[in-house]
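Dropping the structure in here first, questions after.
Every protein chain of the complex appears in place save one, which is left out.
The block that comes next holds chain A.
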Amino acid sequence: MVRKLFILLLLLISIMITYLTETSLAKPIDSNTLINNAFKYDGKFIEFQGEAIGEIMKRGNYAWVNIHDGSNAIGVFLKYEDAKKIKYLGKHGVKGDTVYVKGIFNRACKEHGGDLDIHAYQIKILKRGYEIEEKVDKTRFVIGILIFAIGSFLMWTVFRYKW
């Protein structure tokens, strides 16, 4: 009986932990709130999530990754080991990984020349990014070639007659 109760207790605790983790993951702060209330959040633990964009910029054992939440991109300073978990970085034709970050928010980071940044302690890939296949717009293709050809011919005429 005691053993069953102990197992039940363990189960309840694990469900609670999972619930709490999911709740905290579901409520990351948005960039506008952070930037507009930077004094309030300065030096505080925060949770932030968004699309990893651009490049991973390695700096020794650490790296910079810029994460865009739809409004602004914020620089996240994290361990290079963690940064390597990111496979897709957002750029033209690529949707970057959606990354969840837990770390300390700095309004004017003393370590990094006064930049507004986040020093990450934990990161998690919430959703893998992907490459976006470009569909060629046929109308644009025809119009583009046509206008370019006509224009080039007319310019050739200008040069030919030395106008």
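Everything below uses one rule, namely that a residue touches a chain if its C-beta (ideal position, glycine included) is under 8 Å from a C-beta of that chain, and two chains touch if they have at least 3 such contacts; residues count from 1.
Note that in this section contacts and distances are computed from a predicted model.
Missing chain, UniProt name from the options "Cytochrome c-type biogenesis protein CcmF", "Autoinducer 2 import system permease protein LsrD", "Cation transporter" or "Pyruvate dehydrogenase E1 component alpha subunit": "Cation transporter". Only one of A:48, A:64, A:88 or A:105 touches the absent chain when the whole complex is considered: A:64.
Chain A meets the missing chain through residues 32, 35-39, 53-59, 63-64, 66, 68, 72-73, 75, 77, 90-93, 107-108, 110, 112-117, 134, 136-137, 140-141, 143-152, 154-155, 157-158, 161, 163.
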